[in-house]
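A single protein chain has been removed from this complex, and every other one stays in its place.
After this line comes chain A, so read on.
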Amino acid sequence: MSVMGATTLVQTELFQQLLDSDEGELSTVCYRPEGLDRLVQQTKFSKKELQVLYRGFKNECPSGVVNEETFKNIYSQFFPQGDSSMYAHFLFEAFDTHNNGSVSFEDFVISLSIILRGSITDKLNWAFNLYDLNKDGCITREEMTDIMHSIYDMMGKYTYPSMKDSAPMDHVDSFFQKMDKNNDGVVTIEEFLETCQKDENIMQSMHMFDNVI
């Protein structure tokens, strides 16, 4: 009986605490973007496109900013079979240009503008920025391995042919073989740009998503 009595006591205590906390201020972040016109100037999107983008953005993140959790959650909905959290993390780092742990609508739209409406050099720069995890201007083998692992993780377990553990590493090797011209173990931005601009496939695929919006 004593145990039962104790539990009811604890319950009332918790309830009291809940009531008390209601009096405190709720700290929700509410962020509004700058005016539509300013965004039209800053990005290469038209007014209508920005409107559509913002509506979708605000629908999923009513508070106006995306934090990493929501970002990962949204991205994982598109890849049900694998684990996209690592790649989403890298993406988040690339989108979060101010490094404050959240992506506001401006960050979002500016990055999208580069990806979708930028020149080929801008796009390649953005991709390089994504791969360069510590933003030091060159891609090391470890950074590329992390990226590659995250991409392969998105495939999940059920693939054909069976995913070997060495598959990402092999891919990294082939990437470095292609990109690293002076064989110094890192890929600099110049090497990256040079190699990509010479590769037909990459050039073509960079333009593939231009009409996504």
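FYI, contacts are C-beta pairs under 8 Å (C-beta built on N, C-alpha and C of every residue); 3 or more make two chains touch, one makes a residue touch a chain; residues count from 1.
Convention: contacts and distances are computed from a predicted model.
**Q** According to its UniProt record, what is the protein name of the omitted chain, chosen from "Ciliary neurotrophic factor", "DNA replication complex GINS protein PSF2", "Potassium voltage-gated channel subfamily D member 3" or "Cytosolic iron-sulfur assembly component 3"?
**A** Hidden chain identified via UniProt as "Potassium voltage-gated channel subfamily D member 3".
**Q** Of A:115, A:133 or A:186, which residue touches the hidden chain?
**A** Result: among the candidates, A:115 touches the missing chain.
**Q** Where does chain A touch the missing chain, residue by residue?
**A** Its contact residues with the unshown chain are 1-4, 48, 52-53, 55-57, 59-60, 74-75, 77-81, 87, 90-91, 94, 108, 112, 115-116, 123-124, 126-127, 130-131, 144, 147-148, 151-152, 154-164, 167, 170-171, 174-175, 192, 196, 201-202, 204-206, 208-209, 211-213.
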